[in-house]
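Handing you this structure, nothing more for now.
Every protein chain of the complex appears in place save one, which is left out.
Moving on, here comes subunit A:
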Amino acid sequence: MRIPCPYCGARDAHEFAYLGDATLTRPDPAAADAADRFHDYVYLRDNPAGRHQEWWYHANGCRQWLRLTRDTRTHAIEAAEPARRDATQADMPGAAS
């Protein structure tokens, strides 16, 4: 599989570490039902056949976490965005300096 890293370009999947579902949000630890919500956050995962948003870490590259949108059936990658949503074009390689 080739992952189009927004910083490094297309790279082999062996350079990356996989974490899983990128749609989860760390619950508010102060919430009254924090224990239940953390349980779901830590343990419950869907296993969709199809479109999936997931975290990949470019361990042997730029060390950035990427949010990939990938089809789990075909491994086709629709999007690879930096985890930091506020990452700007200026952070990207080739940006005018």
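Miscellaneous remarks
Just so it is clear, a contact is a pair of C-beta atoms (placed from the backbone, for glycine too) under 8 Å apart; a residue touches a chain by one contact, two chains touch by 3 or more; residues count from 1.
Everything that follows uses one rule, which is that contacts and distances are computed from a predicted model.
Its UniProt record calls the unshown chain "Sarcosine oxidase subunit alpha family protein", which is the correct pick from "Branched-chain amino acid transport system permease protein", "Membrane protein", "ABC transporter ATP-binding protein" or "Sarcosine oxidase subunit alpha family protein". Hidden from this view is one chain, which touches subunit A at 1-2, 10, 12-13, 17, 19, 26-27, 29-30, 34-35, 38-39, 41-43, 55, 57, 59, 63-65, 74-77, 82-86.
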